[in-house]
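Of the protein chains in this complex, all but one are displayed in their positions.
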Amino acid sequence: MVGLATVFGAGGGTSSYREIEDTDVIVLWGSNARVAHPIFFHHVLTGIRKGAKLFVVDPRRTESARWADRWLGLHVGSDIALAHAIGREIIAAGLHNRAFVEGSTTGFDDYRAAVEPWTLEHAEAVTGVPADAIRELAHAFALADRAQMCWTLGITEHHNGVDNVLSLINLNLLCGHVGRYAAGINPLRGQNNVQGGGDMGAIPNKLPGFQDILDDAARHKFDTAWNCTIPAHHGWHLTQMFEAMERNELRALYVIGENPAQSEADSGHAIHILEGLEHMVVQDIFMTRTAQLADVVLPATAAWCETEGTVTNSERRVQRIRKALDPPGDARDDAAIIIDLAHRLGHPEWSYPDAESIWNELRSLSPMHTGMSYQRLADLGGIQWPCPSNDTLEPSYLHGRLWAEDPADRGRRAPFSPVPWAGPVDQITAEFPIRLTTGRRLDSYNTGVQTGAIASPMRQGETLDLNPDDAMRLGIDDGDMVRITSRRGSIEAPARFDAHLRPGLAFMTFHFPDEIDVNVLTIEANDPKSGTAEFKASAIRVDKIMSRVPSPVAGT
Amino acid sequence: MDLRFPQAEPTLSEVQALDVVLAPSTVAEGWQRQHGGAHRARELRHLLLPSLHALQARVGWISPGGLGELCRRLDVPPAEAYGVATFYAMFITEQRPTRVVHVCADLVCHTRGAGALLDAVEAEFGAPDQACDQAGVGTAFWKPSPCLGLCERAPAALIVEAGDPAHEAVISMATVADISVAVRQGTHAVAAEAPPEAAVPQTVSPFGAGTTPELVLLARVGKVDPLSLDDFRAHGGYLALRAAVAMGPTAVIREVTDSQLVGRGGAAFPAGRKWQAVAGQPARPHYLVCNADESEPGTFKDRVILEGDPYSVIEAMTIAGYATGCELGFVYIRGEYPRALSHLQIAIDAARHRGFLGPDVMGLGFAFDIQVVRGAGAYICGEETAIFASIEGYRGEPRSKPPYPVEVGLFGKPTLVNNVETLVNVLPIMLRGGPAFAAIGTTGSSGTKLFCVSGSVKTAGVYEVPFGATLRELLDMAGGVPAGRSLRAVLLGGAAGSFVRADEIDVALTFEGVRAAGTTLGSGVVLALDDSVDLPTFLRRIAAFFRDESCGQCVPCRVGTVRQEEALVRLTVGSRQAHDIQLLRDVGEVMRDASICGFGQSAWNAIESAIDRLGALT
Partner (left out) sequence: MNTRQETSVAAPRRAVMVQIDGDEVKVPEGSTILDACTAHGTAVPTLCYGETIDPVNACRLCVVEVENNRVLVPSCSRKVEPGMVVKTDTARTRHSRKMVLELLGSSVDLSTAPRVGEWMQQYGADPTRYGVGATVAQPVKIDNELYVRDYAKCILCYKCVDACGTEWQNTFAIAVSGRGFDVRISTEFDVELPESACVYCGNCIAVCPTGALMFTTEYDMRSAGTWDESVQQQTDTVCPYCGVGCNLTLHTQDNTIVKVTSPFDRSLTSGNLCIKGRFGFQHVQSRGDTVR
């Protein structure tokens, strides 16, 4: 979100799912959408059926990669090197969109200089991707009338995740693949309201509707509406909060619907920090590991089926959620709890009879949501932002302004980002010779709190997935129990052969933290710009401890 | 594609069998594989059917390991491949002995004693579809078969032995002793097959110089070495193609149109209009499909041409491809024709080797080549859209029309589908000109016609006569009903055709003649039934044929053919129920009115005519 906001001013994917069905080239980069975003992948499949070519860039030959016309299996963390090589090749072949670059972007010369060293051969040496594959992607992407660049956590969960994103956006700018129907740049969100949370101002630097917190006029509007004074500085993102807790600057924490005790990298350290707080309130639908550490636990409702409200998806579509069930026990919905809390904190004026009244307040303050009445949201099956008008809808893609005939109408030009490449923080050495990356499986979600109840016949519990040749070199057979050690900790898990993993690469999920807490291993090397941790790149050592276990550890 | 494959491993034999069809696998697996996806899979899908044949031929069944290996190589989903394999009668998906004897149980053989033969075989070897352990032959099994297209020498059988190489042989005028030898000893113990021309009485037993019509389509059968390109050329071969190229594609189509040639596969659609429609389609490429899936019970004329004069089919296809802008043609040949397949393949290879097929045919400046696709035991694949599905590697299910094949055909491209007999008519049209061709026959039916005369006649075989001959004349040519018997009825057009009574045989065998008489020529089947034939059993066999061969796609045909057979059984062997005739009519009407394709639409024809014309079942 940070990367897109930096370049375009708005932190949202530029296209709609529907547009991917009408595109010519699709690049999935660090995204296993087949597994992590299955219904988005349906749109990709429709695009393929209609003739689109698919490239997948991923260290693993994922389920998505197996659908690709060409898979580019790069070394973990070498994304910028690969992106720069693609950019260099496009420029060298004279295939960049000169009109767009000249008329709608800035910083091209610096970018060209930054990518100049990244010849195909150099990139092959750094990324492990054959030069001809890089060339093929570069030419297909540049020659396409319309192309889509999509990514997920494989790009962002790095110490330099924002730079990774910027390096991909560069490619779209280079070819003019943005601001047109079916050409765009799309991050796929991991949770159903990641986008909405940011849109609502739950990020340290923005007010609702991406209004800058440092913008006096914007702040003043909210001050007036809310009868308060909003501090004129950025807040902390999660990683900064943890750092503040460590420094004893942050002493109390109110956690709503998060499970940082298990979801943070280097979880042992995270738990230690949470235990040191003076006061922690956890509001959740489950008694999570984090909730167990809390002083006060507020039982909440499951938002998606016990609450009225809205969520916003990866194509910026605001959709209503509705109450289908009465919540169990004393559980109450998040808004009611927060309002009650406000009353007890001395603000009896907080008065919202229902979710719609809260929403209408937002509409009055956030221009990009103004046209989204509850009625319209229901009638139209959700509405994509921006929607400033009560009568009309905007195009399904963003930034059409960049193609305006009159340069004056193009607004702020989109800047190229000559970002530097830097490999993963956690280095591969003789002691830690294997690269561990993490991801998801189809039938599980995050730490498994919600999906554990699915009686999925596919679930096989946590395993350490290894390239079979690597495993055999280590004397490990399929199913053997192994110890996995990183510079931060050590866990045990059954090994599983996966011929789709390149040599030197291992894979685990984080779906079963109660049995096998993978985040004991991961590194808390955070991106300074986004606060996202480098879940995707740890260095590990694997030792066999016992031959084939009777049955893999079952899910919860 | 993120397909999941069976855990079972293929055997070395299965891998080697696939290597022959697919070339040894060079596609890396796991992380070493960079290329893939749906586009590649689509390009390979047509290799599914030949690959299934390769597995079946080598090990005698399609095993989970073999199927899995095939699916991995072609990126075909295993469930789909299994669905395709189980569609075809010749593919077996449970382990069986490697030798199988298919004993024809169909209409013509039935009139020639197949019923008793099957009973005797079952008595000796036990139930079909399982190893003949009862007779101590665990390496073989037998099964009753639909028409093998050997009707002039009924009853017939086909032996198939899996292995490297596989062996196939046919048995003519089979006795239980012949079947017994085949089951026990295999193909090498079976008597050599008679030459192709033995099926054409006109070539070997002229009925007097004055009465034998000039053979046009069959002129070379028995006169040339069918495998020799030079002999073909010595007998006028490739003159028609030269003539065609000399006049140019537009004129070729004009001549075909002027010849008033209509399709001989059964639908009688004007060939020139079809050619014109394909030639005029802007979408490219265009494909040509020669329909050699002649499976109508009692039909064997295409087999005789393919066995006896295969180059004529190649030449005719080359002309059709030239005229309609097809650079690739397919011959879809039914799986039960081992000799026709072999002759055709040898001829195509020779023609390609000598430049009569390929990127520059005869140096005349156009490209044309032919691929042979072998069917695997599914009558429905002769339907003009089912044939596409089968070639493409899918279940041979007919598609809805429109769109018609000339617009959206094979691989979704404009496609010309003609049957073998239709195509070979193009040779005389090129040599004599369309108008001269049209002068043969009658005003409504031009040219000559091949009739497959079988059943209760003295000399069964393929007969070529100009349109206009009567059914009586044709039966007389075949020597008439054997002495001591009298003609009861003739089944015209095969199982999908209809009966005519003995007093109706003066009908002229022209399209207009049979239409006026309320019957059909169909594919040219003339199956004579004498007074000894058990008509109810014969009708049940027709019903069983439709039940067995329904593809199962649409409700009227899938369930209707079953209900039709059940009612016939009740009417003929069980307690006769008055309402069953009405039930047959009700079922027949929905099959005719609402089935997807011509198969279901005609599944009631013969039985209806037996009731209404012959007074059967009443």
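For clarity, chains are labelled A and B in written order, and residue numbers in each chain start from 1.
As a convention for this text, contacts are C-beta pairs under 8 Å (C-beta built on N, C-alpha and C of every residue); 3 or more make two chains touch, one makes a residue touch a chain.
Here the structure is a predicted model, which means the values were calculated and not measured.
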Discussion item. For the chain left out of this view, which of A:H75, A:R180, A:R435 or A:R502 touches it?
Written reply: A:R180
Item to complete: Give the residue, chosen from A:L54, A:A83, A:V101 or A:V194, that touches the chain omitted from the document.
Response: A:V194
Practice prompt. Could you tell which one of B:H35, B:R501 or B:R558 touches the chain left off the display?
Written response: B:R558
Response to the item:
Contact with the hidden chain, among B:Q56, B:S312 or B:S595, goes to B:S595
Worksheet item: At which residues does subunit A meet the chain that is not included here?
Response: 17-18, 22, 36-40, 42, 45, 49, 180-182, 188-195, 285-287, 297, 299, 302-306, 311-315, 317, 319-326, 328-331, 381-382, 394-396, 400-401, 403-405, 409, 411, 442-443, 445, 449-458
Item to complete: Determine and list the subunit B residues touching the chain excluded from the picture.
Response: 1, 3-4, 6, 38, 64, 67, 77-83, 86-87, 89, 93, 378, 395, 400, 402, 547-556, 558-563, 566, 570, 579, 583, 586-587, 589-590, 592-596, 601
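Throughout what follows, only the chains that are shown with their structure count from here on.
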Worksheet, complete the sentence: Touching subunit B in the complex, subunit A uses residues 34, 45, 48-49, 53-54, 61, 63-64, 66-73, 130, 133, 467, 499-503
Discussion item. Give the list of subunit B residues in touch with subunit A in this complex.
Written reply: 1-3, 29-31, 33-40
